[in-house]
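My questions all concern the structure below.
Excluded from the complex is one protein chain; the other protein chains are retained at their positions.
All chains are identified by letter, namely A and B, in their written order; residue positions are counted from 1 within each chain.
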Amino acid sequence: MTLFYFLDIIGIIAFAISGSLMAMRKKMDPFGVFIIAFATAVGGGTLRDVLIGAQPVFWMKNTDVIYFIVASYFIAIIFRKKLKYLNKSLFLFDSIGLGLYTIMGTEIGLNANFHPIIIISIATMSASFGGVIRDILCNEIPVIFRKEIYATACVLGSIVFLILHNFNVNNAVIYVSTTFLIIAIRLVAVKFKLSLPTFYTKE
Amino acid sequence: MTLFYFLDIIGIIAFAISGSLMAMRKKMDPFGVFIIAFATAVGGGTLRDVLIGAQPVFWMKNTDVIYFIVASYFIAIIFRKKLKYLNKSLFLFDSIGLGLYTIMGTEIGLNANFHPIIIISIATMSASFGGVIRDILCNEIPVIFRKEIYATACVLGSIVFLILHNFNVNNAVIYVSTTFLIIAIRLVAVKFKLSLPTFYTKE
Partner (left out) sequence: MTLFYFLDIIGIIAFAISGSLMAMRKKMDPFGVFIIAFATAVGGGTLRDVLIGAQPVFWMKNTDVIYFIVASYFIAIIFRKKLKYLNKSLFLFDSIGLGLYTIMGTEIGLNANFHPIIIISIATMSASFGGVIRDILCNEIPVIFRKEIYATACVLGSIVFLILHNFNVNNAVIYVSTTFLIIAIRLVAVKFKLSLPTFYTKE
């Protein structure tokens, strides 16, 4: 098993748990929770595969993905009472998924020889789309439109990935450092309530 | 005309009528009603074709589909006053569409040689997506997230289909019995207010 595949699976697990937690917070029935977990976990990658034309989409070619989602779903259900700080867990798993999905999108875009600006777009879209679907289905304001820095972290992470890749840095180093960068940006942004400057003057 | 094609068309008609009824209940204008009818009828199949990579999607390759949707739309408009029990009609047509679309998805997944768990996913997604789009566009709570058993019926139907298929049961028998099973599960679930057990303790 390659490092890339391993990170891939961790990203999917993180998003599946974040989806399950959000759906349980909304008191959905067991099947509804599973649908949200599934949609959050595979949403971004499915959009990515459909837009670049890599069909059947990834989870149809690799059944393991579905088993990992099912396992994450049960883990989230079993540990739901231990997760006293539900919002913090949700935030953490969402950030991990965001970081790893950005790496996946950038790597896949690179392999398909797209222009850097397209690679960054694909990475940002595929990383944030799972969370957006989750929020829309759970009737929350989509995470990319909230005050926190979200998609901006993906853009920065993907740019750093491409720069490091250009300097022929080892792939394992790129994957791990970029993922941590994205998670760190989010943690710092939320901790210090950082948000993008606004261009609206107060009325 | 094969039995499969016939059931296909009936499924599309049933969903087109269910979409028209919902949109008229929301007092949409004639074009809006048509859009909802169209989206409900082709939504699931379009998602299925895009995910497995069978493009152009089915209704672009077979103009008959559009004629049948137009006809269903006019039938729903003409008979809208006879349909005194609008909610019951809506539920019935929705259930018929759900059953038939599950069969289609399972059959197409089998022909493409997917793993059984992927086939069940494709069948469930394509069967429930039309109703989900209809409900989102009409600003209703999506049917899969309501208390009633909905996607669960598709999963069960698709599993029974695969088991019968494994025992080499005649296709016509499989199609008809599985469709009736799915419709029956929904009827019984709604009649007796059955829903999935919940894992939330009352606070």
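Basically, a residue touches a chain if its C-beta (ideal position, glycine included) is under 8 Å from a C-beta of that chain, and two chains touch if they have at least 3 such contacts.
Because the structure is a prediction, the values reported are computed rather than measured.
Summary of contacts with the chain left out: across B:46, B:126 or B:178, the touching residue is B:46. Of the listed residues B:60, B:173 or B:188, the one in contact with the hidden chain in the full complex is B:60.
Residue in contact with the omitted chain (choice from B:10, B:28 or B:112): B:28. Contact between subunit B and the absent chain runs through residues 24, 27-32, 35, 46, 50, 53, 55-57, 59-60, 63, 66, 77, 137. Contact between subunit A and the unshown chain involves residues 50-53, 112, 114-115, 117-118, 121-122, 142, 144-145, 147, 151-152, 195-200.
Rule of thumb we're sticking to: only the chains that are shown with their structure count from here on.
Chain centres here are Cα means. That of subunit A falls 30 Å from that of subunit B.
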